[in-house]
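Note that one protein chain is taken out, while the other chains of the complex remain in position.
And then chain A:
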Amino acid sequence: MAYAVKDYKTEVWVDWCPGCGDFGILNAIHQALAALQLPPHKVAVFSGIGCSGKTPHYIGTYGIHTLHGRVLPVATGFKLANPEMTVIAVGGDGDGYGIGAGYFLAAGRRNVDLTYIVYNNGVYGLTKGQASPTLPKGVQTKSLPEPNLMEALNPIAVALGAGYTFIARGYAYDVRHLRDLIVAAIQHRGTALIDVLQPCPTYNNIYTREYYNARVYKLEETGYDPVVHNPTDEKEIVEKKAQALLKAYENGDRIPIGIFYRVERPTLEDELAARLPHWGKALADLEPIYQRDLTPLLDELR
């Protein structure tokens, strides 16, 4: 049977502010799941804390709303225990690049097959608009009593260094484009980051819909090729990363969206499958692990 977009929705009332960029991201996720025809019971959506954290409640798949900053460890543990599930993690920029920064880095190193979507609006919305790690220095949104004191972190650049194998940027008000990015990210084997420019109409009066509408352009429309064609060629990897880094710092009058970098590398699941003979299905019901014979280990202790 075919799944429609409505099959991925829930009856829960969406409590984001009117005009919030989060709606665009939610719609794009719904549409991507329908485009891929993933059975709802084979998908699990995880979130951190903040406005974005409510996302799983609005999606008709397994939904686990975790802690501030810890969405990636929880999602990773889930995926390793149940590798047949499609895992999507979402969170805000404060959640992922601030309190969760350590996990953001480690997830890149692990390369577990999951998709991480960051709702990046430069502010901590749910606590009323404090500066997030992606708000540039000197900027004063209407929610800030004084201009921001610290430099902004560049998520694309950090992800390149951390080892993400799929790095993209989306725009919350270009739902169709974002849907395609999410589809590509889910199809990618490995950890995929989609940093989404997501205006917060309530607290961020600087990086607005109007601001982005005037600046964003699509990398794929410029002939940009993000793909490492020979993943064993370290030279090509470095060249493609250097190219992506230049694009990551292009954030003046023109702001690129689309896939910045993509490479096929062995996932952590590939490594585990090589080590553990019965690995690959949900551990919960894997018979051999409930019938372990400790005799050889006890014999060693004689």
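Criterion: a contact is a pair of C-beta atoms (placed from the backbone, for glycine too) under 8 Å apart; a residue touches a chain by one contact, two chains touch by 3 or more; residues count from 1.
As a working rule, contacts and distances are computed from a predicted model.
Missing from the rendering is one chain, named in UniProt as "2-oxoglutarate oxidoreductase subunit KorA" (options: "YCII-related domain-containing protein", "Cytochrome d ubiquinol oxidase subunit II", "Protein phosphatase 2C domain-containing protein" or "2-oxoglutarate oxidoreductase subunit KorA"). Among A:Ala44, A:Val118, A:Ala131 or A:Ile194, only A:Ala44 touches the chain left out of the display. Between the chain not shown and the residues A:Pro73, A:Pro155 or A:Gly190, the one that touches is A:Pro73. Within the whole complex, the absent chain has one touching residue among A:Glu146, A:Asp253 or A:Asp285, and that is A:Asp285.
In the full complex, chain A makes contact with the omitted chain through residues 12, 39-42, 44, 46, 49, 54, 56-57, 60-67, 70, 73-82, 84-85, 102-103, 105-106, 272, 275-279, 282-286, 288-290, 292, 294, 296-298, 301-302.
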